[in-house]
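Take this structure, written in structure tokens, and hold onto it; I'll ask about it next.
Missing here is one protein chain; the remaining ones are kept as they sit in the complex.
Up next, chain A:
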Amino acid sequence: MTTTAPETPTALPAAADAHRGILRSVLRTPRGSIAGGFLLLLILATLLAPVLAPADPLRQNLHHVLETPSSRYWLGTDSLGRDLLSRLLYGGRPALAGVLEGVLAQLVVAVPLGVATGYLGGRFDRFVMRVCDIVMSVPTIVILLGVLTIFDRSIAAAMITLGVLSAAGTLRVVRGAAMTVRQELYVSAAELLGLGRVQIIFRHILPRCRGVIIVQTSLFAAVAIGIQTGLTFLGLGPPPPSPTWGGMINESAVTLSRAPWLLVPAGGLIALTVLAFGILGDVVRDVTAQSHTSSGGLRARPASGRRAPEAPVEVPGSEAEAPVLLRVRDLDVSFLTPHGEREVLTKVGFDVRAGRTLGLVGESGSGKSVTARAVLGLLEANGAVTGGSVRFRGRELTRASRKELAAIRGTGIALISQEPMVALDPSFRIGAQLGEVVRAHTRMSRGAARRRVLELLEMVELPDPEEIVTRYPFQISGGMAQRVAIAAALAGSPELLIADEPTTALDVTVQADILALLRRIQADTGMAVLIVTHDWGVVADICSDVAVMYAGQVVESAPVEDVFARPSHPYTAALMAAGPEHAPRRTPIKAVEGTVPPPGDRPAGCRFRTRCPLAEADCAEQEIPLLPVGEHRTSRCIHTAHLEARR
């Protein structure tokens, strides 16, 4: 296994929203429905201008000039006594028509070329991109003025020209989206089927580019309305007295000191229209991005009311051993998803003793990584600890302030993760990054920090530390990067190292080296390790104790030999038997059917009962507590005797 799916809760049926059409999702958000509703209303109103307009937009009434709103003239009148509302409605027609022409021209040019260049690449792509460069360097307004001169003040010609000229920018964005989609494996799969390029573009590339196309279009529409009104403001559009929004602004500018109100209706409407297009683009971008993330920008707050703790399981004889460094009890963690709050961890508890290594074992969805992050207060913004306690050296961490946590991170508890490369900033040399970490923990001079960095690199057994410090992260291999990450973690001489799947992304030979390194460091420094893993081999190699997690609960905890020799929870036994090592070659592996149920879909009572071969009626009756099974062991199963019998 090289990667495990992120363990943040994504209720599977929820993701279906992504396909219900962008329009529908946009209209379901308040911003989207307001902006969309406004634009729809505006379009209808201008289309129906002959019906809706209270007066002829050209009819002058010199008895009523520069009036403010009244029951007769809803929005007032201009300097020639013409009804402003009617002029706005009629003036909307060339404005929106101009936007439409511009948008269509832009789409016709940008979308086919963008998708084609992005998907095909090569010489065609390079040629089109050079043309784009040239087009983008052309001063748009000069060209527009030229076009208006040649085509006798035709706004349509100007807007189409604008659309074509600004297509270059949209083309680049669409090309970028198409290039990303091209990398997807399903496109390779379609190519292998022998589908033609045109078919692939229409069936697989274009649908995925829809989102960016809509965003670009609405942002362009906002620009276009500005340009259209700008041109008519300059008197370049339809000649007066025919109403245009820009023309109305122009007229109001003349009488601004005498009648400031005149500016408000036209100016306000233009501003609102631009805003509505902008918001619409924004919402579409959010909606299309949301289908790829689980949180959708939600932020959870820790619940104030804490729930009753589970009766403590005092494992007999445990007090005599090494002191408990980290004690986690009844830890509840919830994530706020677009579909409500989901409890991800329920009453998780375990101890990490000084100098020992606890393995937190489970599959994706078990909550093992969330547990590790919750201990450090590093949950994502939409997750929060809603109950229970995490005590490190007797100090409560769940209620610790940001400052207190910062003091403990690094010097008390350090973290290494699955992807060491991500933890390193590609724009700084290794030496500089490690030096920064060292100086953050200890106030030492640059020279002393440099010596400490070399010492740390020596400790993680990197050959030639002097040379490594001068390299950038992308110049070293994944195994070396993990060593650097371990060096950074050791910089504060932590008492506890939390290692979240530290070897999952590495090759087996490198994994063996990293595990050996961790073991050696532990022997030298007496550091305790909490290792999160799905790999029984890693557990057998490095752990002294094991806590097995399933669907957000610890289901079994025991010393490592006992877990391998006599698993005391049916899930542990099942997970162990699922390794191909445990079945004779080319015969079926004893696999449990189904998958770990996602939060929100967990069965009542024992959470494993729906997949458990030992399940009986009483498993569903109540929440199963952690029960002691022999010395130093607990199991969340009421039928451990049956498990014993089946052995």
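FYI, contacts are C-beta pairs under 8 Å (C-beta built on N, C-alpha and C of every residue); 3 or more make two chains touch, one makes a residue touch a chain; residues count from 1.
Keep this in mind: contacts and distances are computed from a predicted model.
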Among "TonB-dependent Receptor Plug Domain", "Phenylacetate-CoA oxygenase subunit PaaC", "ATP-binding cassette domain-containing protein" or "YlzJ-like protein", UniProt-listed name of the chain not shown: "ATP-binding cassette domain-containing protein"
Contacting the left-out chain in the complete assembly, out of A:Arg87, A:Arg175 or A:Arg208: A:Arg208
Residue in contact with the excluded chain [from A:Asp425, A:Glu561 or A:Glu631]: A:Glu561
Residue, one of A:Met576, A:Cys619 or A:Cys637, that touches the chain absent here: A:Met576
Hidden partner chain, touching residue among A:Ala190, A:Leu272 or A:Leu454: A:Ala190
Full-complex contact with the absent chain, from A:Arg28, A:Arg59, A:Arg126 or A:Lys590: A:Lys590
Where the missing chain touches chain A, by residue: 1-5, 12-13, 15-16, 18-19, 183-186, 188-195, 197, 203-204, 207-208, 291, 363-364, 463-464, 478, 507-512, 515-516, 534-538, 540-541, 560-561, 564-567, 570, 573-593, 595-596, 613, 643, 646-647
